[in-house]
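What follows is a single structure, written as structure tokens, with notes after it.
What you see is the complex with one protein chain gone and the rest in place.
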Amino acid sequence: MTPPPATVQAPGSGETFLLNLGPQHPATHGVLRLKLTMDGEYITRAEPVCGYVHRMHEKMGENRKYAQFLPNTSRIDYLSAMHYTHAFVGAVERALGLAVPPRAEYIRVITSELNRISSHLVWFGAFLLDLGGFTPLLYAFDDREQILDLLEAITGSRLTYCYYRFGGVCHDIDNAFLEGTRAFVARMRPRLRLYHELVTDNIILRNRLIGIGPIPLELCRRYGATGPVIRGSGAAYDVRKTEPYSVYPQFDFDVPVYPEGDSMARYRVRMDEIEQSLRIVEQALERLPSGPVRAEGVPRVLKLPAGEFCCAVEAARGRFAVRIVSDRREIPWRVKLRTPSFSNLSLFEEASRGMMLPDAIALLGSLDLVIPDIDR
Amino acid sequence: MSVSLPEPLRLFALLAGAMAFVGLNAAYLVWAERKAAGRFQRRPGPTEAGPAGLLQPVADVLKLISKQLMVPPGADAVLFRAAPVLVLVPAMICLAVIPFGERWVAREMPLGLLVLFAFGSIQVMAVMLGGWASRNKYAIISAARIVSQDVAYEIPMLLVMITLLMVTGTMDLGEIVRQQAGGFWRWHLFRLDANPLMPLTFVIYYICMLAETNRAPFDMAEAESELVAGAYTEYSGMGFGVFFMAEYANIVVGCATATVLFLGGWQSPIGVGSGPVWFLAKLYGLVFSVIWVRWTFPRTQFYGLLNLSWKILIPASLFILVLSGAALQLSGS
Partner (left out) sequence: MTPSPEQIARELASRFPPSPPADAPPPAAPALASTGGPAGATPAEGGAAEAGTVRMLDYARCGCHLEAHVQPAQVVAAAALMDQFGFALDTITGLDWLPAGRMEIVYDFFHPHATLRVAVRTRVPRDQPDVPTVSSIFPGANWHERETHDFFGIRFLGHPGLTPLLLPEEAAFHPLRKDFTG
């Protein structure tokens, strides 16, 4: 069953109609709207319309002290809150030259990677839902629940964590967390194998993903697509490797790369990343140093030196970067948030041209969008 | 039952029986499907209404009945209202000819098989009408899909039927079942002498049945992640409920047909103790497998669905037809 090439010219009289996909639609996972110009079931033009959950986080950043804005960052991409707070505290720490205690850095890595796994599990379930497979979602959420419980115990939140602090983390982790994380790693490996057996090797899934929605590397570069999207197109671009932050250089992990650029490649990248994150968590647990978890003498109200400070992290969906412009006051002059879903979605219009509607849904799902991350 | 009642009473009993069966069947298949899906997904399914959630269907029906029936502005109101009825009635007529047991058949007909397929194909048209009358783009896309899906899958299904007809030599469903008496090796599914590919014939029938009843992985008409709810998008309340009932009634008709044609109907697999119990056991075993498939596989691509029919199923069923003819010629029957 070979799918028709993505560039296939739609048959018919050339009469098109406008199909409004969203803002309320099961496949848009939130309030994204796609204005599709259709020729039959072929898409001749797809125009994403965003902004339905725009909250103007950047303006809020200009009205709050640094510590007050910190919780905002975890609300941008609610599925990958750890990474977002990490970028913000990272930028502030860079500006102040704060040295973070090693134990805190390790805890950050552990929690970040757990967060990445939970985010990928949500994607896995939701993506299969897009493809009409209902059951994997519940399995994925079962695993994710373990992570949420673990993180809830130490951070107090299940989703929008605000656990990192300028110069460390909020409080130390306990033995229950360490034990629970070890148990989770031991549990997750066989579960991943199960997913591969039940889902990845399924012939229907393969037919729906292989060769569908190809995104050439050049397209990724010109649109600034990052994360699993660019790694599924053949570039080993991972902020943890190319712009190392925290203690990531101390860990041995691979960056999964698949050159095909189709939806299957993006699927495989994320599944492999779960495995790599498990490896990182394992190593971090093994070598977890003792010591304080917060830098000494960080003032309650921070004043950054004048200048611009950037920090980028590898969030679950790709490169998230914070740019803080400070004028020595306790409130930033400007906070710019560069979010991965924004750039990843911007290539959809070009990538979906000439596709059939269900294929475009598969492509959209394989981009793993979180709408508040686009709209900010 | 087949002889005892005078004609008007018989008709009434048939209607009442079929309607009660369709309604109860739909309600409790929904419950069974939700329970089964729950188990597949490591959750308990409905538990709140009644013991083990057994009153859930009643609550569902009450909710659906109490809802307003909306007709979207600009829709073809007559067709829009007629479509659910047109979906349900053929399924009920089909049930009339299905022999649940030796004497458990509402109306035995010499051309029962023909009735099944004649009315069985109408329901797809009715769903298409509903989609078209809704004046909704998703529903219209869905209607277009249903037509091409129906055209693609009627053909291999009918080819399979011709193969089977050559084996049975009759369209009388009761007679077909009687031919299969005497143990499971006498079922048509295992009549390898008539056609060495008989199990494959059954598989083709099963796939076509899934496609005809719009069940996953071929639920192109509903395809909620693509088309919201497809042809049913604009239906509310019992309009939607009737479509739902019809879907389950059609699954039962499809599975009952398979039971009659391939699995020996009411005949016991060990040759003794035949009766309606066996029929129902086989029927609901098949229904369960349909549910199982739905909660296991993702949805196929639409062109994948058409490719499967035109490039694989139709050639394969043609081949089986020829092979079956040759085998019957050689064995001299």
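Labels A and B are assigned to the chains in the order they are written; within every chain, residues are numbered from 1.
We adopt the following convention: a residue touches a chain if its C-beta (ideal position, glycine included) is under 8 Å from a C-beta of that chain, and two chains touch if they have at least 3 such contacts.
Fair warning: this is a prediction, and the values are worked out from it, not measured in the lab.
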Among the chains presented, those that the missing one touches: A
Residue among A:64, A:206 or A:221 that touches the chain left out of view: A:221
Residue, one of A:97, A:190 or A:297, that touches the chain absent here: A:97
Residue among A:281, A:311, A:331 or A:355 touching the omitted chain: A:311
Contacts of subunit A with the absent chain, listed as residue ranges: 50-51, 54, 56, 58-59, 62, 91, 94-95, 97, 217, 220-226, 230, 235-237, 242-244, 305-312, 319, 321, 323, 325-328, 333-334, 336, 338, 342-343, 346-347, 350, 375-376
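Keep this in mind: only the chains that are shown with their structure count from here on.
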Whole-Å gap separating subunit A and subunit B, where each centre is the average of the chain's CA atoms: 43
Contact footprint of subunit A on subunit B as seen in their complex: 37, 40-43, 137-138, 141, 144-145, 216-217, 219, 223-228, 294-304, 307-308, 311
Touch list for subunit A against partner subunit B, complex: 1-4, 17, 19-20, 25-27, 40-41, 128-135, 137-139, 142, 202, 204-205, 207-208, 356-359, 361
